[in-house]
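We show some of the complex, not the whole, and keep each chain where it was.
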């Protein structure tokens, strides 16, 4: 079983530019995260874009959906900024890719900073992607949520089940 | 759904004694790992023992089995040294706890050291424990293995499927 | 010999706000840095302000000078953003505190991030402050510079000697 990882940026992959003092994107950290996790899964990593999810518009979201649709792997991880992760999950769900298990995940703190939750979340998302039935899910905070049963609580930074 | 985490020690929880220069056990790091992962699962953490798994004998293994048997939670994580993780998995499986999903996990590098795989593995094990059917499993290297289909390759440090 | 550490903020002490995704100041990290360095010097830590040094104006600079002047310790460290560190060094020098050794230092990467130069710089600055003759110095990149013989190269992020 091979898993496709679609990288879209988000806090996950932000790093610190020591000349400007700003956070920015360069390359994804997913490879080094998998190496640290001693991950032995067969994965294909594909960088779709490197953006802050607040800047992701419909066209960008459509590109992510398109990459899910054309993936030859049936288990797909999407690394994504947390702010609009649920919106992208919905866009993917509405594409009705009925034979795919798509798991979106991200981080509250950049992996490049010492105290990131990213490694925990990536381990979690990869595991859910192997065993959940086809569908679109968000994996954050050690939990998984169907795409239409979750929201991010902006005040606490936590993903919560709805209704 | 509540998950019980049974802590038994292993590399996961080793730390460096700066006065003697040796590795030793004090308290488990599981709480701080869950905090770093922003984990919101309902978990009960129970330290059964703090040992190097090479020093774990039948009596010790029986204590771990006993704690799995008496757990009121049906999803159980056992943090364990990697060297004899498969042996403990077998001991638990032979106890025929037919309604429990038990997932053993560990680390190749102590969590207290910067470069540990522990956070990845814990995220992975917690995820598998929520969705796998009752049974006993090892979760390492991003994968899960039924207890009787896995061995640790001592030369590479990697868990491999057996036929 | 007692050393006064005047904290003014700068990259040194920036941290990541996981709710907003922005860098901000809360408390200084100097205490935990000294603890990590197993520092046994007698130090008095005083937070003068917590600002990005690009936002430091003449009034703010005058407050720092004033804290140097009223310090009962003759060895003084000022932690400071790198962008205007040389300007503050000049302001302190122009106050003619002839019996004080004042060493300004900072970091290119926040201490809270894994890869910071802050701990190295703090060890360096504390050492120079113990042995340099009275005067005002910048300690960065493992070196010390008299206040009027140094500039920050903005393109490289490195402090260089001027003639």
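The first chain written gets the first letter, and so on, giving A, B and C; residue counts start at 1 in each chain.
One rule holds in what follows: a residue touches a chain if its C-beta (ideal position, glycine included) is under 8 Å from a C-beta of that chain, and two chains touch if they have at least 3 such contacts.
Bear in mind that the values here come from a model prediction, so they are computed numbers and not experimental data.
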item	value
Copy count for the complete homomeric assembly [3 present here]	4
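By definition in this document, only the chains that are shown with their structure count from here on.
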item	value
Topology of the chain contact graph, where touching chains are joined (line, ring, star, complete, other)	line
Chain separated most widely from chain C, comparing mean CA positions	B
Angle (degrees, nearest 5) of the CA superposition of chain B onto chain C	180
Chain copies touching (chain A, chain C) - same or different residues, decided at half shared	same
Chain A and chain B, separation of their C-alpha mean positions in angstrom	26
Computed distance of Cα centres, chain C from chain B, in Å	45
Whole-Å gap separating chain A and chain C, where each centre is the average of the chain's CA atoms	39
Where chain B touches two or more other chains at once, by residue number	114
Interfacial residue positions of chain A with respect to chain C in the complex	11, 14, 16, 18-19, 21, 23, 52, 108-110, 112-115, 154-155, 157
Partner chain A, residues of chain B touching it in the complex	33-34, 36-41, 108, 114-117, 119-128, 130-132, 139-144, 157-159
